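Of the protein chains in this complex, all but one are displayed in their positions.
Labels run A, B and C following the written order; every chain starts at residue 1.
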């Protein structure tokens, strides 16, 4: 049975395993002081066009989000995010655990709207009781969003402008960054991302790595003592080499871009397959997550043949489902799915 | 140059890499629901003689310590530990970040003393202002300690008895558990550890794994919703398979015990080498960390030939140094060191 | 100029000041161990019909809310509240500061609906990703609500039943409890409140005291070491006598009930005055806060004569305003307002 349940069902890109094997007995210092991390940072700085970027390698998404957010916010501040943002829903309250409120904005297929952000901030400061409320301290968006959608350059610029006006750093959660950038619908590249925000991370876990997220402060703007903050949040890997080597590999010969493009190719083929059978979508996603709406009968028919996620029931008895592809999705898996349908 | 700076300078035991390769494209669910985690848990339950144990795989030491401690303590409680305990010194305040005070006890070569623990508790409750103070909620010890020393069965039982009397769970930090148990000085085995405490972890990062610590609640006594607590603390690995596979490998054919024994063999040879040259030790460690006291000249002589850690300067101008061995230490490295000396 | 801006514009009921004067040089122990606290607790236990109640005197509302909530929740839990609940909006993130998420429910004139609470909980547990989310640990309601509305006995029972079913304690924020109970619309009394929830507080600050809130665990169900939790949250008053004496006075000869009734009488007269001039209300409040909708001209006309709060602008250019009465509102103030209108 082929599984489309998520984008982390396999291990790592074979090139990573190969290099892990080759370098296994090379002795390296811990905590990110190794040669792989150094090399990976150099490659990422080049790829994003930011020679002065501060880069840190962390292990997983929730950890990365709450370390960045807590590290950048003052105690009296909260983070603005879409009500469907990962930090608002699926991180078990990690942001609140670190003392901060997630201030939610309406979502549109997983995205926030610059106009609504502006309206929120205007209303906040117009309310004379605002000193009794959590102060906005940062804006969080995900690219792609939790629903697979992506922001256009114009949208990112509009959000960025408002952030600048209100002195709020903009944080882009790039857990699936490669899949967003590889989409034909994307009109931004990695350098644009680095230019348009104050901090972002390049997701490894979902894009070819065993684990690992590369946190980037593009203009050397990491908060003071961020290394200590990472340690304090339980996010410092002793054998940092594991993370360095993976990102070094992913950013050699643009492996990251290539495997992301493969995932998108597979996803668009999945989309095409469903569409060709008249099956509609909950959201028109241009990235590696597709949300076909299936009837109970269709779900039953797929059962035991391909695995996928049931996202939410609809009032009409049908279900929103999620089919995710990844760097590891095999063309034959997609064709098998096509065959069943 | 050979490095003895710490016990995490290499990657992973080759058997782990081999299995990572073999299983790489096997599709598995995330978050510890994979088949490797299931198998690893079964093997560990057997090895510790606790069929009903609750087991969780986390990524690194600081993360594991603060997740366990915060997960088991009530908000008004602190954790008792040696003043040299890792949680008291080298975790960047992770315990305090999660809201708890580390209540420190005197240390004796890194160990706490049952009598002093008892005296502390008696004095605490004898002080009528105690409701104005942090309430003791747990006892933390490390096995081996940060100075390589280990508790005897008698010592563990004495501490455990006091814990029981005062209703305090006993937590054993086993970041280097294998090296403690493999020491000829140890009179406890893994089953004893499981029997004598309320929670402990089996360190993987320092004992053959790329990363990973296996948290064990021996009597099925994990706190309610501990999975959510792990996630909230940024300690849940998406590709749990990476941890499961490693522990599954380490607990197949007692690989964990065997590679630990190798490290101890190497360490005792290092000890012997130093002793044979009349070099004394800061602490008489029976495990994989050795603390020879070197003069400035001796340090100079080794410089550029073997790497090691300078632990602390002594008033007489000499230095406490640390030479660590591990599962990966090559006999030739030790003989090379012997040759220089 | 008379002010109706809020219900804490004056000092304390004269009887309280009289007793403060009389007892000023009486030497008493600190931290709530004084004779006034003891007497106040006895009177409150009698008034609520709960001889075994645990009672603590804290200083202010936000402090009380976050001490109770953090004291009762486990670390992985959040508190369910109306999206307009004080803890969700106007406490500067105190709940999040203590590590917990406020899980918001829709509001209806400031109240939550039992059916919607049930639906929320059903949906939560039906979502198989729920272990990745903040676990609901408590339900918070305010009586009266932030909009002056009150729950009926039937509504409270319905909410309580759901809480019981899901094992969630019910917490009633009674910052204005007296004003709620004194309303002719109320069909519950103080004993009902104590019976229908797991913890509540009797607001003093807004009902005749200089400061002070009496926290009640009706069935002796205070969390273990709650005194220490209070201290840890900066909520323990050294001269607890100040709080004890005030509540002792308020609960002598039902002063609390009498002065609450006065405030309601004044509020209903205010309501009548506005209504008689054809002025509508944003919310039909039966308690001491009234929310007349005024035009810009009407606001201008009142300016400089009576003070009140502008609550929110309406799309049609009018404004929701708030006129609050209290134990201290003078009948002549209301008649002066009537005269202007």
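FYI, contacts are C-beta pairs under 8 Å (C-beta built on N, C-alpha and C of every residue); 3 or more make two chains touch, one makes a residue touch a chain.
The shown structure was predicted, so the numbers you read here are calculated from the model rather than taken from an experiment.
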* **Residue in contact with the excluded chain [from C:77, C:104, C:183 or C:228]** => C:228
* Structure fact -> From C:141, C:181 or C:210, the answer for touching the chain not displayed is C:210
* Touching the absent chain in the whole complex: find that residue among C:40, C:186, C:202 or C:237. => C:237
* To do: For the chain that's not shown, point to the residue among C:67, C:104 or C:325 touching it.
  => C:67
* When the complex is taken as a whole, what residues of chain B touch the one chain not shown? -> 75-76, 78, 89-93, 95-97, 99-102, 129, 131-134
* Structure fact -> chain C positions in touch with the non-displayed chain are 2-3, 5-6, 8-12, 14, 17, 20-21, 23-30, 59-64, 66-67, 91-94, 97-98, 205-206, 210-211, 228-229, 231-239, 241-242, 307, 328
* For chain A, enumerate the residues touching the unshown chain of the complex. => 31, 70-71, 74-76, 98-99, 131-135, 223-225, 227-229, 231-232
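Keep in mind that, in the parts below, only the chains that are shown with their structure count from here on.
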* Can you give the whole-Å distance between the Cα centres of chain B and chain C? -> 50
* Asked: Centre to centre, by mean C-alpha position, how many angstrom separate chain A and chain C?
  -> 42
* Between chain A and chain B, what is the gap in Å from one C-alpha centre to the other? -> 33
* Would you give the residues of chain A that are in contact with at least 2 other chains, written as numbers and ranges? => 91-93, 97
